[in-house]
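Take this structure first; my questions come after.
The other protein chains are all here in position, but one chain of the complex has been omitted.
Letters A and B mark the chains as written, and numbering starts fresh at 1 in each.
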Amino acid sequence: MSKQFSISPRAVPSWTLRVSVPFAALVAAAIIGGSILALSGSNPLEAYRTMVDASFNGLRPATRTLTLATPLILTGLAAAVAFRMKIWNIGAEGQLYIGAVTASGLALALPTSTPRSITIAILLIGGIAAGAVWAGLAAIPKAYFSADEVITTLMLNFVALSFMNYLIFGTVSYWRNPETRYPEGLQIPENAKLPMISYRLHYGIVIAILAAILIWWILRRTTYGFELRTIGDSQEASRYAGMRVNTKILSVLALSGALAGGAGAIEVSGVVGRLDPHALSTHELGFTGIVVAAVARLNCMTVIPVAVLLAALMTSGSSLQRVLGIQPEIVFFLQGLIFLFVAAGEFFLANKVNITTKAPTRLEVDGGLTGE
Amino acid sequence: MAATEKEILQVRELTKSFYGVAANDKVSFSLRNGEVHGLLGENGAGKSTLCSILAGLYRPDSGDVILNSERIRFRSPLDASNMGIGMVHQHFKLISSFTVAENMVLGLNAKSRNISLGTVEDEVRELARQYGLDVEPSAHVWQLSVGEQQRVEILRQLFRGARILILDEPTAVLAPQECDRLFEAVRHMVERDHSVILVSHKMDEILSNTDRVTVLVGGRNAGTLRTNETDAAELAKLMIGSDHLPKLANKSLRRFVESTPVLTIRDLEVIGDRGTEAVSGASLEVLSGQIVGVAGVAGNGQREFQQAIVGRRQISGGSIMLRGRDITQLSSRARSRSGLAYVPEDRLGTGLASGLTLEENLILKSYNEPPYSHRGVLSTAVITAAAEKLVKDFDIRGARSGMPVSLMSGGNLQKAILARELSRPHDLLLAASPTRGLDLAATASVRQHIRADTEKGGAVLLFSEDLGEIVELSDLILVLAGGRIVGSYTPATLDISELGLLMTGAKVHN
Partner (left out) sequence: MNDTVLVLSVVSAISAGTPILFAALGEITTERSGIMNLGIEGMMLVGAITGFWIGVETENAWLALLGGALGGILLSLIHAVLAISLRVNQIVSGLALVIVGSGLSAFWGNSGDRPTLVQTKTGVRFDPIFPEVIRDLPVVGPVIFGHDPVVYLSWVLVAAISYFLYRTQTGLSLRAVGEDPGAADASGLSVTRYRYVSTLVGGFGAGLGGAYLAIGVIGTWAAGLTAGAGWIAVALVILSGWRPWFALLAAYAFGALRSLGFTLQIAGIGVPSDFLAMIPFIATYLVVIVVSASPTRARKVAGPAALAKPYSREAR
């Protein structure tokens, strides 16, 4: 007698399951992360308490968390909207950089006498458009030659990163401050900076939340979103219903790129204040957006709390080091664990696993003949 | 032929169910040494399931397979192969980027890990010569024609020492000359003491190439006969299972003298997936208020025919007119708007988007038209109200808000598609196997809806493999075989056994 697993597809996961599986994933990640902490001689409970304190306890930590959550909401939306149509745009990273390059360029180019609202509007629109165009470099080959968007968007990330690096470190470009010896970006004028809410938290968070609501509304309430969801569910049924799938691939990748590009513009205008390749790439906001979307199970409203959670995790790293002397990189490991367990959890949401006890089903031959 | 009385393979009361539906229901059958044994039956009769069990792909729920008087149970296709049973599937299991020789050795339990493809190529050449299956061993599979690929599949089984070969509808993909070559090779095989199971729904083929034939109906064995002691009429009767045909006498004859044609198809030519002609020179006309049924066994061009009408497949010749307007150049959406309603055979995936809710699926074709949306914004209240009305009118049950339609029963899915298609303004309803897999109540309801549509002046073109359904509903019955319309009957002129013969590709002269 042996234990046997039989796996059968689960048609629709119950509400409790949909909540408890991601929660179980979080707990599992916390336990594994805690064990690693304990193994390296730290008290995991103390560490977790410090992390919560560092990211939520008080106005300053909370605003710091929300500031980092802002771009993550946008890149999370960028991933979610594309993944909803089963378009695997993993190029939010590069789309964000190109958005940042464009927005900072525009901010530097506009006359300082331009009213603040107009300046900000122009640089946001510029960043959004640039992100969309950069995504188009993968969208057009995808729509017309079915070129795998996973590889093209991935490759374009590194091209964008090198390009951005070049503008600051490779040459004395328009973006670079000509006066400093160490290469750095030129500060954008004050009227190109997003106004602050509290501490370093800027109004970009409002834009990000509005964007989440807008995308959620588009997906649920417009014919565009209806087509997107239908194509993502079944290309064949969509084609029979007369939807144009190729046009949709173009527009969805553009929308996804636009959100990432917008995140880049907001980072420049609200946080970084100049084209700073290090500051823009250090948190890998584009890649982390994919984690956000996956953990949020591609739900645009859930993207908001998930982005806040991951931002809290990321910002708490430095406090861990300061307070407990724990290496801050543990937070990336924890983030990766959450990602892994949530991904694994998808399987248990989609499938029922039954454990049955059954006689072994080996090759059975009655009467002498031995199975080789 | 070389057939002896010795039974090499026996199948006893084999049962296999998928999702609660029995594909094989206590099937028993036996294969003699050196015989060609035909397995005849309509699609869904359980032929493929039976063969897949014998080839080790499926495990039976119950019943026994006895090979050389030993009860065996296969764990995998490899076990079957090791015991000398090889199957040539309808969809070839070849790696297209590999050479023929590489495909030969694939999965072979070679003693030496080192393979010399040169030696393999020589062996394959020799085998090919012996059996008259000539093919170039060094060629890549993707370079080969379909017929050649099939020869590779057969050679592969012989190369592995198969004594029993299962050929699953081998001629479905072949041109006539290639069929002759295939059966010549089959004769070479039985001369060398192999046994062959030939799965087919083509009467001619079975009659001229087998020693015995077993007819499967609804997953059961309806009889095993010696081929030389039977004829096409007897087999057709067994196959159709005439007991479930409705009484024709009760059917009222309707006249369509003054009706105008709704759908006119002239000399339709459609190329199938494999690049061969799937529909050849088909013409038909459907009048207002009329149901035209197209009978035929699946795989005879039905799918391509429908795809051409709804605009999902390019046609290579002929014309399709809807209410006198040529629609051949229109998109699917434009055809739908010109009054074409479609109930496809494949409910989930083609007819419905399986992950969306019922409400969403009910507007799958009208979401971008008022009143369901205005300037790109969905009018949810209108959509919900319309959905509620359809749910009531068509008695669709089992839907909850937020629940994907894939959870609903087949009957309710079909009602949902009908509701969506019939609630839109339409002149023609194209329906494909609309009651397949449905229970009695749902079947009756679907048929009632189709009939009611014609009473309002609609025209219906019905494709179905269920002859009973065709006979019950149609005012005109056409027979589609080999992509051609080979027969036409009104209820008054219907000759059911002749129709059965036509369906299986037999030639009838009258």
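The working rule: a residue touches a chain if its C-beta (ideal position, glycine included) is under 8 Å from a C-beta of that chain, and two chains touch if they have at least 3 such contacts.
Here the structure is a predicted model, which means the values were calculated and not measured.
*Asks:* Can you tell me which of A:Gly58, A:Pro195 or A:Gly336 touches the chain that was removed from the display?
*Replies:* Of all options in A:Gly58, A:Pro195 or A:Gly336, contact with the hidden chain holds for A:Gly336.
*Asks:* Quick one: say which of A:Phe158, A:Tyr174 or A:Trp217 touches the chain that got left out.
*Replies:* A:Phe158
*Asks:* Identify the residue among B:Lys16, B:His37 or B:His89 that touches the chain left out of the display.
*Replies:* Only one of B:Lys16, B:His37 or B:His89 touches the chain omitted from view, namely B:His89.
*Asks:* Across the whole complex, list the residues on subunit B that are touched by the chain not included here.
*Replies:* 57, 76-79, 81, 89, 92-98, 102, 105-108, 110, 112-115, 142
*Asks:* Going by the touch rule given at the top, which residues of subunit A touch the chain that is not shown?
*Replies:* Residues of subunit A in touch with the missing chain: 36, 40-42, 88, 90, 137, 141, 145-148, 150-152, 154-159, 162-163, 165-166, 169-171, 287, 290-291, 294, 325-327, 329-337, 339-340, 343-344, 346-347.
Methods note: only the chains that are shown with their structure count from here on.
*Asks:* Using mean CA coordinates as chain centres, what's the gap between subunit A and subunit B in Å?
*Replies:* The answer is 45 Å.
*Asks:* Once bound in the complex, which stretches of subunit A touch subunit B?
*Replies:* 11-12, 221-224, 226-227, 229-230, 233-234, 236-243, 361-369, 371-372
*Asks:* Where on subunit B does subunit A make contact in their complex?
*Replies:* 59, 69-75, 79, 82, 109, 310, 312, 331-334, 336, 342, 344, 349-356, 360, 364-365, 367-368, 373, 376-378, 380, 403-404, 406-407
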